[in-house]
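Removed from the display is one protein chain of the complex; every other protein chain stays in position.
== subunit A ==
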Amino acid sequence: MIIIKVIVIILLLSIQFLDDKPYFYPMIYIENLGRYFAMLRKVFSKPVKWLILKDLILKEMNDLINNSLGIVAFISFFVGGVVTIQTALNIDNPFIPKYLIGFATRQSIILEFAPTFVSIIMAGKVGSFITSSIGTMRVTEQIDALDVMGVNSLNYLVFPKIVAMSLYPFLIAIGMFLGILGGWTAGVVGGLTSSEAFTTGLQMDFKTYHIAYAFIKTVVFSFVLATVPAFYGYYMKGGALEVGRASTTAFVWTSIVIIVLNFILTQLILG
C-alpha cells in the first residue's frame, strides 16, 4: 500500500511538469476525469443510423489502422534488431548460451515493446490526428452544425474511432512478428548468433499467457488511443493555435494514461 501511495504522489507531482500549467491543479484533473466519463456515456447513447456509421467505421479503419501499418512495421523491425544487437553485445560471459539472445528479444518485444511502446508512438501519430481533426471541426463550427441538426455528435465522431481501433491488436501482432524478424535478421546476418540458437531461444519457456497479457493491454490501450485524444479535440476552445495545443496536451495525457494503465495491468495480470 505504501508503495502505491508513493507512486501516486510522485505521479501527481510529476504530472504538473508534463502539462503546460505551471502549478498543481488537482480540481481540474478531477473535473476533466468526470467530463471524460460523461463524454463516454454520450458516445454510447443515441447511435446514428447504421448506414452512415458503417461508412464512417470503414473510413476510420483506413485512417487509423491502415495508414499506421507502415510506421509500426518500420519501427518494430528496427527496434527488434537493436534489442538483439544490444543483448548480444552485453553477453560477455562464454557460459551464457547464445539462445538467450532470441529469448530476450522475444520477451522484450512481446511483453513491452509491441503493446506499450508502439502505443506511445501511436499516441503521437493517431492521437494527434484524432485531436486535430475533431478540434478543427469544433473551431469551424462543424460540430455545432451536427448538434443543431439533432445528430449525436459524440456518437458520430468518436464511436466509429473506437470500433476502428478494435483492429489495433492486429497491428500490434504485425509489430510483434516484425520485431522478432528484425531481431533474427540483425542477429543472424550480423553474425551475433546462429539461426538455430535464436529460434531455440524464441521457443524456450514459451507461455501463451504472456501473449494473452500483451493483447489484454493492447485492447485497453486501443480504447485509450481512440477516446482520450477525442476528448481533448471535442472540448477544445479557441482557434487554430489551440488546436495545436490540444494535440500536444492529448499526446501527453494519452501517454500518461497508457503508462499508468500498463503499470496497473501488469501488476494485476502478472504480479
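The working rule: contacts are C-beta pairs under 8 Å (C-beta built on N, C-alpha and C of every residue); 3 or more make two chains touch, one makes a residue touch a chain; residues count from 1.
Operating definition for what follows: contacts and distances are computed from a predicted model.
S.K.: Can you pick, from "Lipoprotein", "Cyclic pyranopterin monophosphate synthase 1", "ATP-binding cassette domain-containing protein" or "Cytochrome-c oxidase", the UniProt name of the chain not shown?
M.R.: UniProt lists the chain left out of the view as "ATP-binding cassette domain-containing protein".
S.K.: Among A:151, A:188 or A:269, which residue is in contact with the omitted chain in the full complex?
M.R.: Once the missing chain is taken into account, the touching residue is A:151.
S.K.: So which of A:52, A:69 or A:89 would be touching the chain we can't see?
M.R.: Spelled out, the listed residue whose C-beta touches the missing chain is A:52.
S.K.: Touching the left-out chain: which of A:142, A:185, A:200 or A:248?
M.R.: In the full complex, the listed residue that touches the missing chain is A:142.
S.K.: Mind listing the subunit A residues that contact the chain we can't see here?
M.R.: 46, 48-49, 51-52, 59, 136, 140-142, 144-145, 147-151
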